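A protein chain is absent from this complex, but the other protein chains hold their places.
Per-chain numbering from 1; labels A, B and C assigned in written order.
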């Protein structure tokens, strides 16, 4: 199948390669063309522009944020280039409001819209281990489902309203940030009582919390290994704010999200924006005087 | 070996039975004698009083809180009854300050003191699946280690200062409460956007957070099944406050712990003290107007 | 002097009337023309549209929020209608980002821009008792200063960058909301210990906190008199979020603002959006079980 692909950063590239490897004919575009280079060797075709990539029966996109999505789809003409009857699979983490806008804009043009944000890092994407959410009109989801299954280890359907997948993704990222903060506070406390963070977090992530999130972030926090960034703190802050915006829209108090917000700001004020978001843990340690 | 056992509530009874089943001669005492009844059929001996149970070379205790520990050990005469050279294994979740007091009091009497709080619920105790922390003088820990291994699936040593095991236990319970709160806020948000809590928490606890804590509490929260209480909310609040007291002593800010404190108070003000502590999740739902 | 006036809601009307009473020739416009009616009797002229009102050497505006400001100035053509050399005095509480955008847009058209948000309620405006902030190019501020003095009891200059006046206004409104919350929590505590809120808040607002804010809001809280709304809770929430947005832009953690955010959401989820914002105090009482 001919597939358009918009946005081949770390995650996008890994996903595009899996689609190509699964036997599809991927036409990709990226804002900075250099990022396309490694894909060409695998048989991916470089589209001349976003509109060119989007003129396919199925289009995937993995763009950075709301602004990039708007820029490429609206100003960049990608949405206008999608043929009626096409399906657009948006894998980016965007605001619920953005998803609602996009769903309406696609419907108005007769293009199917599937919100398909993913859980997993680039290495998981390359290995086909992503968890892929999917929400949109049943016919559109059905059409792209084999493609989603080629990308991830499991597809998680969330009904026909694309906004639900966005809400789930933001709620999930909030839970990741909350786990980082909980580990940070708890290990700062343990450390102040003479227990090494590695010992404490080791115990936790092998017992009650034996799971990818706690094991992975627990190890980074204990080792204070915040570079290279798997997911930049600045983007983590953005996602917490998107979760808060989603909460505003439906009047849901989320006091943990507010604590995260304040601690992300503290981290940003101390220059941690480009580090991995597990560097949020340094805020606890610094406030306790363990970094002076 | 003759072993004294003080406090045979749900957890204590399960542990005492495992010691007896491992071939030891357990002499048990409980404040309300009725709780001893089921142990007698398994061969446990009922001690006449706390002092009688404590007059053994090794004494275990699993009492409710600081006040119960003080009442039994000091006023109840149990500490005075322990022979010099004995070792006391305290499995209760008590304050760091209490542990420090007890360690000093035992040292003054020539009795070894091992802080050995556990992670796991009564059914895990019955199945020998507990995780057992252990901190105290190396010789004392070495002497009781085979007993701890008979109780749990793994023993986690935390050095020679008993206070460390208390701090680790409190930090761990804080992390459990934080996980409950994070699931509560996130699933309230998801629900307000049309996603059932069971669907959202199911996704989370099978993927990023696939672990005993998230699976177990996620299921309770989604089903709103807060009775019977595995661990009562009132006790969860107590443990958060003990974590805060441990943080006060070393000047560690823990904003998540503060959010938990306020939400536990909200839950208590609405009559949830005797429910399972996963009922903390109802606070989020109520504040969002989902319980009106 | 001929003065244009955009937006004659409660505050705007009171201010426009003071300008007219001071001998000026006010040409006013309002989105819903009915609100202009009472002004005409006082000699104010009704402009045909926003552009008509704006085609004056000095233009005041008191619009609801960022969106209304954009709608009237940009889409409504008011900014384009202002003659080069005119000065626009914007009294609305808008975001810092909005102020920065407007300052640039006015500069590009050769129109002076003075940010002049006020502290005070409509009755204070009618009595000339407002406190008026003023920030903008010195020549522009100098030109409108006599007009500002005709409106308020005192003009508070904040330099040549209009954004500063916006930041000060938002920080001030944050302090008001914080005072309401502090009174709410403290009087809920006092009440739970048997002290009537009126007695407690009476003491506070006659002694340590003897000031307009505490006296005024303390009386409303104690009497639970939230209608008619002097300032609607929904708008108070908006202003807290604008303060948070201003904090985001410069990486300033504000944990009190976050608590306010969550409690405003709780209030909104319980239908208090159109009440006076002192109804925020009901959240504390409800959470403590005093409203069940």
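Note that in this section a residue touches a chain if its C-beta (ideal position, glycine included) is under 8 Å from a C-beta of that chain, and two chains touch if they have at least 3 such contacts.
This is a predicted model, so every value here is computed, not measured.
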Candidate in contact with the missing chain, chosen from C:176, C:220, C:233 or C:269: C:176
Sole contact to the chain not displayed, among C:105, C:126, C:150 or C:195: C:195
Touching residue (missing chain; options A:76, A:218 or A:255): A:255
Touch criterion as defined above, residue of C:33, C:85, C:110 or C:159 at the omitted chain: C:159
Residue among B:17, B:254 or B:285 that touches the chain left out of view: B:254
Absent-chain contact - pick from C:21, C:210 or C:223: C:210
For chain A, the residues touching the chain missing from this view: 255, 265-266, 269-270, 287-289, 292
Absent chain, residues of chain C that touch it: 96, 119, 131, 133, 154, 156, 158-159, 161, 163-164, 167-168, 170-172, 174-176, 178-179, 181-183, 185-190, 192-195, 199-200, 203-204, 207-214, 243, 246-247, 250-257, 259, 262-263, 284, 287-289
Interface residues of chain B (partner: the chain not displayed): 241, 244, 247-248, 251-255, 258-259, 261-263, 265-266, 268-269
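By our rule, only the chains that are shown with their structure count from here on.
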Rounded Å distance, chain B centre to chain C centre (Cα mean): 53
Between chain C and chain A, distance of the C-alpha-averaged centres to the nearest whole Å: 39
Whole-Å separation of chain centres (CA-atom averages), chain A against chain B: 37
Contacts with two or more other chains, residues of chain B listed in rising order: 255, 287-289
